[in-house]
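The complex appears here minus one protein chain, its other protein chains still in place.
Naming follows writing order (A, B and C), and every chain is counted from residue 1.
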Amino acid sequence: MSGTDKNVPAEQTPGTPGAPGNPGAPSIPGATGTPGATGAAGKPTAPSAQGNADKPGKPEKESSASQVVREIMSGSAMISVLAVVVALVIGGILIAITDTRVTTAFGYFFGDPMATLKAIWASISEAYGALWRGATYDPGARTWQGRLGIFETLTFATPLILSGLSVTLAFRVGLFNIGAKGQIILGATFAGVVGFMIELPPGIHLLAVMVAGAIGGALWGGIAGFLKAKTGAHEVIVTIMLNYIAVSLVLYLLKNQLRDPSSSNPISPRMHETAMFPLLLGPNYRLHAGLIVAILAVIVVSWLLNRSTLGFEYRAIGANPRAARTAGMLVSRGYITVMLISGALAGLAGVTQLAGTEKILDADIAGSIGFDAITVALLGRSKPWGTFFAAILFGAFKAGGTSMAINANVSIDIVAVVQSLIVLFIAAPPLIRSIFRIKEARSEGVSA
Amino acid sequence: MAAPNVRCTSRDQYPRRWAKTLKLELRGITKSFGTLVANDHIDLVVESGQIHSLLGENGAGKSTLMNVLYGLYSPSSGQILVDDVPVNFSGPADAMAAGIGMVHQHFMLVPVFTVAENVALGAESTSFGGVLNLAETRRKIREISTQFGFDVDPDALVEDLPVGIQQRVEIIKALVRNSKILILDEPTAVLTPQETDELMDIMGQLKAGGTSIVFISHKLREVKAISDTITVIRRGKVVGSASPDASTTELAELMVGRAVNLTLNKADATPGAETFKINNLTVMNDAGQRLLDDVTLSVSQGEILGIAGVQGNGQTELTEAVLGLHKHVLGSITLDGKELVGKSVRQVLDSGVGFVPEDRQDDGLVGELSIAENLILDLYKSAPYSRAGTLNRAAIAKNAINKVAEFDVRAQSSQDAADTLSGGNQQKVVLARELSRPLKLFIASQPTRGVDVGSIEFLHKRIVAERDAGTPVVIVSTELDEVLELADRIAVLFAGRLMGIVPGKSSRALLGLMMAGLPVAEAQEQMKSQSESGTTEEGAQP
Amino acid sequence: MSIITKSETPKVADAVAVRSWKLPILLGVLAVFAVVVFVVLGPSGTATFRISQDTDAWQVPNLVVPAKAVGVLVSIICVALAYLAWRQTRDAGKIAKWVVMTFAVVFVVGMMVWIIGGTTTQNITLVGLFSGAMLITTPILFGSMSGVLSERAGVVNIAIEGQLLAGAFTAALVASITGNAYVGLFAAAVAGVLVSVLLALFSIKYVVNQIIVGVVLNVLVSGLTGFLFEKIMKTKVDGLTIYNQPAHLPNISIPLLSEIPIIGPTLFRQSIIGYFMLILVVALWFGLFRTRWGLRVRAVGEHPKAADTVGINVNRTRVLNVLAGGAVAGIGGAYFTLVAVSSFSKDMTGGLGFIALAALIFGRWNPIGAALAALLFGVAGNLQSILSLAGTPIDGQFLAMLPYALTILAVSGFVGRALAPAADGEPYIKE
Partner (left out) sequence: MLLSTAKTFKRGALVGTIALSATALLLTGCGEAPPAAGESSSQNPAAANFLGCIVSDSGGFDDQSFNQSSYEGLKSAEKDLGIKLKEAQSSTTADFAPNLATMASAGCNLTVTVGFLLAEATGTAAKANPDLHYAIIDDNSIKADNVKPIVYDTAQAAFMAGYVAASVSKTGKVGTFGGINIPTVTIFMDGFAQGVDYYNTKQGKDVKLLGWDAKSQQGSFANTFEIIQEGTKTTNNLIAEGADVIMPVAGPLGKGAGDAILAANKTGKDVKLVWVDSDGFLTAPTYKEILLTSVIKTMGEAVEAVVKEDLDGKFDATPYIGTLENGGVALAPFHDLDASVTADTKTQLEEIKKSIVDGSIKVESAASPK
């Protein structure tokens, strides 16, 4: 919402705090999604009708080289990179000041100041070094799997891509899908039922598992979409509540109908081999064909949003549901279908977890993917390919974070800190600009 | 939590409300937003106890100027003087403390608050510990109501009050705050002619009591009727001042900046078959209240039916019901004999209805989408713009180029977002879209609201051209002038009921009475008796 | 004036033609449920409600009711009320409030008797139910008051969970270091405020979507407390985790009041946080609806522009309210580590912040309503635990779903329409 037209005095128009200077630049995530604009109140404080006439055209463009440089510097890509940098720096500070070597060395700071600096350097470089090696390539690792962490990165990224797309798609229709977690759980549960309770020939089985997972997720997402469309129930609240209900539901099922009969533990039997994604790089790596599904999903969602009439409806509904309704679009149907598709994508993320890496269903199948999906979608600026790369970055954080936790003894929680900081900074370009003293490409009336 | 910069009007000043008058002066006020200069070195003097009108087109910068004066915007440069003393307003609180009050065009009332709460807000009487003492506020409201003959219940919820009363509440708000300079921003936009006259009366009383008034309007007739001085603003600059005796044409030219043709040249209608019929139409909201009550009318091919009425008397519901936007609809709406009630919006549009919604920003355009995309907003499913669920970008772009040229939409590129356009150009985009296919019915609500005069002429011509092409046209406007200008017949709605349908050349006074709730027969009766007794009201001249 | 005053408002009409069948259908379904479950599947024997604890000075005898008979009675009343609701909808277009209220109360009584009658022990301590519920209710309630404060001023607060968690962590850390629980309590409030500072900075200054900021802040606080927990709190000195052994806030019994059956042990044998909570609810209600401050806050949340034009600084009001909300939620977080248990653990708020959000909505942004909703959710949560002790055939997971399902019903309009402040979530930007 951050700065789209509606709440800004009309005269202010070109470039608002949320929309970075670059004319073609995507507005920030919230701006594209405008969940709030369609939310509780739904009535933007309309600027005076009179004021609108004042809206000017765009100012003329400079053509000097410095202008180009400034545009790049203030563009969204640069903001993203700088946001990552700032977040990593803050993470590094946290790592350093909680490292006993640093605090010990600081104990005699005036006796040997270099020792403190050395300790800080050692602490941060060890941590981030382990992070980097874990996420990409570690020549010192004993196993092949450890050596090429990049494939672990992709493995972690797979469900993040799918669930990130789920959030992204809903965003574009103005819905804030916080329910990826529940949809992943339901998707995995449905997939599990087909995957370990039914026997089917290879190929067909996996396909059936995927379809079942998509249906499970779609069902859970659809509830939120249906309630939003028919009763106006705010999807944020409904999806949060559905997350909790999903956890309880799957726990109940795992204790009863879905429990592995040979065990008294609340976990399911193992998936049949025919129901699982083939490993892409042999048994040494966990990377599985789910990644291909995820990439296909990116392509499909990208087409859907940008090239299809359905996507056109979605974008129109997301930006201005009332105008969409007046233009003959069925807004409520849009809400329902988008939540079905969004849920199905999250459900597929559940499938890649279950049939790709975990093989056994338990109540924890969604892990932190559900919430990571939101940050991934935000970092990806609600664009399919943006989401794809954001998911890979977060996959790298995850893969590297494991290595950092074990090899540098830095709690993986720091990754959550860094990730959330990245999203905060990206959402507030003026903050990053002020940190780096970047001037905006175009003069504009910002300041609130 | 009390914001420290709020200075509540102290009670001992209150009796002296009329004791003193204030003079207001603006020197070289400039206000720019980024590259846009909304106000350019504006000088203005409002003598104490005078009504000073600020005349200008929509978007000329009048509201911006008044927001500067009221402390809502801080000027980029220039100075404000109250009684020759320079003042510096950091917020409305300062302006109020200096004795300036404002009645905004869009009322600044909290709908879920009572009248008393709204009046108290920001200038609360409190007892110990910040506990509200609304009794004191109620007393003040009653006092002012008595003085001016307002009938305002301090305990009514504002959202339940008609707009006319809400405006009174706004005036009370300003008076309670001891305002000696009152800014009225387009106050007549929501009033019937009779209510407008009453407002003029009140303004007269206030002036007599010593209050200076800044009256902002683009309606020449009103400005001429009430002002002591008139200042005309165009494109952010003062272009001249005039006395109330100046002719309407002079003022109009000053305001628009060129010779304008105030009357539309249109041929008389040649109505054909009555293809669009509304029978006993009733529209209800979810709570079961009748927003439109048993309305029956019909429109012929090649005819413009104007629908007049004060805002909020069922016009919106009427047009939206035709489009299929309302859930609870009784009665029938037929087009070429086909029933429209119960059809989806898509089906209604597909049956040949062109629709221009009342609020183009909320309902007519998707601001974030490009102009090209907005030009196919309700055509995207039909050839050539899409095939098999896939958009045809080339066709969309080509259409945009054609339409932008045809309707003279001033944009850098048709790929720009629609909300980068000015109001007039946005309206052109909506009309270009709706008029670009074969129509069996054309409905336009407030087709020229917020549009500059140049564009108004153009848009009016397009609408008449559509009529002349044989399409039944329905125009809804709260601007009586516009209805009088365009319509071949005029229907008047009040409180959701049809007061009657009269010829397009009917008198303003008759329409005013109907807009105030008199059925056509009674209104004509009253007109007759008034002309007999010779007390023709000021607003009665057409 | 004459014309205006004599004119009718457009909103005159009768309400016959538009009816919502949502409620009658819901009541009908519940009535059928009552017949099937309470009567057909109803337990035989009795259900015992114990009102006093054995340590209470003033003993009230137990309430013993025949389960089947109550089931039959409840079903009859429910069916009758559902029929009445149907008729009222048909004839008048809406249902009298008392019908729904009575239905709800009777149904809940029937449900309780049915559940208790169905357990192996067939009895339940009401005082245990309510006083135990406070353990859950207290943090929910503080969280929802934080929500009331910020959302009434127009800032959506999804970060309640983060505020609670920050409060819990800081209280534990500071109370451990200083050895003084009250210092810990103060520090918790500060921690909550710090989360709010971020919320205010990003959502008000940088106008980032408020929901996004809230969601991200929750992740941030969870990560930060988790990280610091690993790095600092787990440090052992002489075998003791000295940074995670907070001093405790003592319980203070109020003489006489604490002896009132059920209410006494529930409300008047609490720590200072509990008493602060009681005061807070009343004070917030009074403040919002009876004082200048409240009038202004509500105006800012409903129509910020209107507030601005009468000289109220909208964004400052919002910032201050969000900060105050943070302090309140921080104190609520301190309850975890200074009262409920004696140490911090990762993510120990366990989603209660989100339930607080639900309570806020369920209670319609009204402090009293939100407090009652918090109590309801607390009781539902504790009921699950008590029933599993009493040996109920109902799976605990279904009881665990109850608050969430209720919330969904509430926001869907089945349980009355929840109307947020009109400008909730809308940033206010002025030039």
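By definition in this document, a contact is a pair of C-beta atoms (placed from the backbone, for glycine too) under 8 Å apart; a residue touches a chain by one contact, two chains touch by 3 or more.
Nothing here was measured: the structure is a model prediction, and the numbers come from that model.
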| item | value |
| --- | --- |
| Touched by the hidden chain, restricted to displayed chains | A, C |
| Selected residue (touches chain absent from view) among A:81, A:117 or A:406 | A:406 |
| Touching residue (missing chain; options A:147, A:230 or A:307) | A:147 |
| Option from C:190, C:283, C:341 or C:372 whose C-beta touches the chain left out | C:341 |
| Residue of C:43, C:132 or C:294 touching the missing chain in the full complex | C:132 |
| Hidden partner interface residues of chain A, rising order | 97-98, 100, 102-104, 106-112, 115, 134, 138, 141-143, 145-147, 152, 156, 251, 255, 263-267, 270, 283-284, 286, 353, 357-360, 362, 364-365, 367-369, 398-399, 402-403, 405-407, 409, 411-412 |
| Chain not shown, touching residues in chain C | 53-55, 120, 125, 127-128, 131-132, 135-136, 173, 176-179, 230-232, 234-235, 237-238, 240-243, 245, 247, 251, 269, 336, 340-343, 345-348, 350, 381-382, 385-386, 388-391, 396-397, 400 |
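In this section, only the chains that are shown with their structure count from here on.
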| item | value |
| --- | --- |
| Arrangement of touching chains [line / ring / star / complete / other] | complete |
| Remotest chain, chain C as reference, centres from CA atoms | B |
| CA centroid of chain A to CA centroid of chain C, Å | 30 |
| Junction residues of chain C - those touching two or more other chains | 305, 422, 430-431 |
| Touching two or more other chains - residue numbers and ranges from chain B | 33 |
| Residue numbers on chain B that touch chain C, as the complex places them | 1-3, 5-7, 33, 70, 72-73, 91-94, 96, 102, 104, 107-113, 117-118, 120-124, 126, 129-132, 149-151, 160-162, 164-165, 173, 192, 194-195, 198, 282, 284-291, 293, 312-314, 328, 330, 494-496, 516-517 |
| Residue ranges of chain C touching chain A (in the complex, touch as defined) | 156, 158, 198, 202, 204-213, 215-217, 219-220, 222-224, 226-232, 304-305, 315, 351, 354, 357-358, 361, 395, 397-398, 400-401, 404-405, 407-408, 411-413, 420-431 |
| Of chain B, residues touching chain A in the complex | 33-36, 38, 57-59, 61-64, 105-106, 186, 323, 325, 344-346, 348-350, 355, 357, 359, 361-369, 373, 377-378, 380-381, 386, 389-391, 393, 410-412, 416, 419-424, 426, 449-452 |
